[in-house]
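For this view, one protein chain was removed and the others were kept in their places.
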Amino acid sequence: MTTALSGQEVSRQIGERFPDAVLQSDEAAVVLRGESLLEVAQFLKATPGLEFDYLTSISGVDYLDYLEVVYHLTSMKNNHSLVLKVRCWDRDKPSLPSVVSLWRGADLQEREAYDLVGIAFSGHPNLKRILLWEGFEGHPLRRDYL
Amino acid sequence: MNGWDWIHWLIFVVVILGFALSMIIVFIWTERKVIGRFQLRRGPNRVGPMGVLQAFADFIKVLTKEDIVPAKADRWVHLLAPIVAFVPALLVLAVVPFRDGSILADLNIGILYVVAIGALGVVGIFMAGWGSNNKYSLISAMRTAAQVVSYEVPVVLSIVGVILITGSLSMVTIVHEQQVPFILLQPLGFLIFFLGTTAEINRSPFDLLEAESEIVAGFHIEYSGMKFALFYLGEYAHAVAASAVITTLFLSGWKGPVLPPVLWFLIKVGFVFWLFLWMRSTLPRLRVDQLMGFAWKFLLPLALFNVFLTGAEVLLWEEKMASWGNFPWPFLFLNLALAGGLIVLWSKFFRLGGGRVEV
Amino acid sequence: MMELKTEPVVINMGPQHPSTHGVFRMRVTFDGEVIVDMEPVFGYLHRGIEKLAEERTYTQVIPLTDRLDYVASMTNNHAYVLAVERLAGITVPERAEYLRVIMDEMMRISSHLLAVGFLLNDMGAFFTPLMYMFREREKLLDLFEMVCGQRLTYNYMRIGGLSHDIPPEFLPALNRFVQEMPHFIDEYDQLLAENEILLARTKGVGVLSRELAINASASGPVLRASGVSWDIRKADPYSVYDRFKFQVPIGTAGDIYDRYWVRIQEMRHSVRILEQAIKGLPSGEVMAKVPPLLRPPQGEAYAHIESPRGELGFYVVSDNSIAPYRLHIRAPTFINLTTLRDLVIGWKLADAVAVFGSIDIVLGEVDR
Partner (left out) sequence: MRFKRYGAGIAKGMALTLKHLWRRPITVEYPEERLIPSKRFRGYELVWYPERCTACATCAKACPQGNIEIVTSRGEGDMYKVEKFEVDTGRCMFDGLCVESCPFNALAMGQSYERSSYCRGQVVLSKEELTISEERQPSGYARPEIEALQPEQTLLIYRTGGVR
């Protein structure tokens, strides 16, 4: 059984290394500051006891106030999982660091989030539309797109 | 040259044309029916009884299709290609004896003629691939050229074994010499010739030039209507010719008990074709480098061995032939054992094709 | 020596190409027959299912999920209803859970049959293996039709259970299938497993290393062929998978042959699970009490299952209305395609087709 790690517990561990990286946390998830995503992800991937080697899924969600990217992380070694969230308040030019350098699996998923939700991932090697065609106006999975 | 010769030729041109075309239609039907049964299907059964008229229905359909020439194609090359591909298959049949004496031209170099003409079809295919101005067909044309040139070598060498035994290049003499079919005396030669011919007439598992899953339809991707039909017929004409040549060289041609010679000939041709179908319905396709490797590293050395061994055997049995009733019976078993041993031995040294290329 | 002026050729394989399994497109650069560059192009079958789901009720989304992975659509139903059940806190009756497992495993067999069959077809075996495999698949489709009235888009699972109980004729027919199937798998092995041409075409071709497989979030048979023992049925058991005894076949080399082999072995184990599930099938209801217009509490849920192609996940966000606020689908084959470029570079045209076939994509799921 994959144990879902408590967000608070993990955020305490993160807080020891990166004091102001965590925005908030509860049982289910850890919400990070966008700027610190990459180094925290590096920490989560490398730290013994956590070792999140498998990036299951990246979902972009539009909450109207902010855009949220949800990372579902899994550790195959320890068989536990964690939900990591990053928020972005700038709706016009949302930008977050890309995690492709850590997990190749983020490649297509980040492109998809960019395509459909409109979050630009800085540092992505090939960030362009994937499901829709080049030159498509807008980002369909935003709630204000009709 | 007298009047009788002209009549003989006229009759046999008609006979060969009729034979070739009717065999093509029969083969198309057989192929679809037999492969259908291999695959637990019924095959065509709508047009005519048991679907025998399916080929005609297809023919009418194809005739009524629009004739398309791609805008940037090399027009004349594109138009001539199907004819160039089709005709050599008919020419080969000119030297194939249907029964004793029934032959258009008993050339004394019959087998050389078969080898020379049989490989001409590739020119048509190359013309089609080049003239269509399509990338897939170009790849296909290049593959075919390489494939036919490579496989021609082991095929010719495997014939040499037969020629050494019979001492004649004439197809009629070769059949006369076969007291037992040469498939028994030359098992290795038959295997090499059969596989090589399969590759030359581009049938599975060597059908790289059509390779539907890779290059869609290969050289005839841009063809439609009657030109496509000519390619289609040409493919089967080559199969008919190849089956007939194999029958003549290795299955003792028209010879056989009870039944009339022509019938025996047809049965043997049908059996060889059925072997092609059996292989087609079972085997996956080889990759292009494996295909070349198979010709040069597996078939060619074995063919050379075969030539060498047959030559030695012919020297050995020359004196004792008379005491064995004019046939080298002991060598039947020796050759079978030698063929098996050589295949097993050579498999140990043989590597199929290259792997990944660093780019 | 004369210098030949050569240049690489760019070929668009697809969207209309016999071996792209739909409308996928690979923009491939060839140097002769060797692939020097490859770029996958997606989106020809993009129907915006995630967006469509936002304006449909939770139940109305189920038929949409059928259209994702249309070769194994019942597993899509399962993953989706699992996510919504998790969101709304619904417990499913035990009989329904057993039937879901039975359906999933039947789906896995029928999907793997198609995957292996088409892989062989891509390698040029003229439809024969495919036809033999279709024979078994048709029998399964018959059973699906018996249960829910359709052969391809089942729309069988409901939030809180199943739409129907199985008819009485179902179990005898399934039993017969379970008895016959191992024999037919043996036949496939006889036809293919030792075939020299198949071995030459697949062994060592398109090798996905263990590290890259994990790093690139590969899942399903592609991941397991690379030697990673990760099957969600074992790692994070859903439904009643923890009650069954079965093994997860693991490859070693991560090449095409291992992917093919893993699929064949998985079919054997699926048959084993089916046997146990038929034996243990309890009686009772198949549907929990669920209001017709479900309004799950505000929140979010992620549920994943081991679909025939890998980890199929549904991430559902609810805002306490009758429609999901956001539905994200973690499509296994979409993510498996991440490494396609690495696998085919340096190989030949024919290998690219085989590698592509061994990943076993379904475009409905890739493009959503």
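Going by the order they are written in, the chains are A, B and C; count residues from 1 in each one.
Quick note on the criterion: contacts are C-beta pairs under 8 Å (C-beta built on N, C-alpha and C of every residue); 3 or more make two chains touch, one makes a residue touch a chain.
Bear in mind the structure is a predicted one, so any value in this text is a computation, not a measurement.
*Asks:* Among the chains present in the display, which ones are touched by the chain that isn't there?
*Replies:* Counted over the whole complex, the chain not pictured touches B, C.
*Asks:* Of the listed residues B:137, B:281, B:306 or B:335, which contacts the missing chain in the full complex?
*Replies:* Spelled out, the listed residue whose C-beta touches the missing chain is B:281.
*Asks:* Just to verify: which one of C:199, C:248 or C:288 makes contact with the chain not shown?
*Replies:* Residue touching the chain left out of view: C:199.
*Asks:* Using the touch definition up top, pick the residue from C:29, C:153 or C:276 that touches the left-out chain.
*Replies:* Counting the whole complex, the residue in contact with the absent chain is C:153.
*Asks:* On chain B, what residues meet the omitted chain?
*Replies:* 34, 36-42, 45, 278-279, 281-283, 298, 343-344, 347-348, 350-353
*Asks:* Go through chain C and note every residue touching the omitted chain.
*Replies:* 56, 59-64, 66, 128, 132, 135, 138-139, 142-143, 145-150, 153, 155, 163-164, 167, 169, 173, 176-177, 180, 183-184, 187, 190-200, 203-204, 292
The rule is short, and it goes like this: only the chains that are shown with their structure count from here on.
*Asks:* With centres defined as the mean C-alpha position, give me the chain B-chain C separation in Å.
*Replies:* 43
*Asks:* Give, as an integer number of Å, the spacing between the C-alpha centres of chain B and chain A.
*Replies:* 62
*Asks:* How many angstrom lie between the CA centroids of chain A and chain C, rounded to a whole number?
*Replies:* 25
*Asks:* Where on chain B does chain C make contact in their complex?
*Replies:* It is residues 35, 38-41, 135-136, 139, 204-205, 207, 211-216, 280-290, 352-353, 355-359 of chain B that touch chain C.
*Asks:* Once bound in the complex, which stretches of chain C touch chain A?
*Replies:* 42-43, 46, 48, 50-51, 54, 212, 214-218, 228, 230, 235-237, 242, 300, 302, 304, 311, 313, 315, 317, 325-326, 328, 330, 334-335, 337-339, 367-368
*Asks:* Going by the contact rule set out above, which residues of chain C touch chain B in the complex?
*Replies:* Its residues touching chain B are 9, 11, 17-19, 30-31, 33-36, 120-128, 131-132, 135, 191, 195, 197-198, 200-201, 204-205, 345-351, 353.
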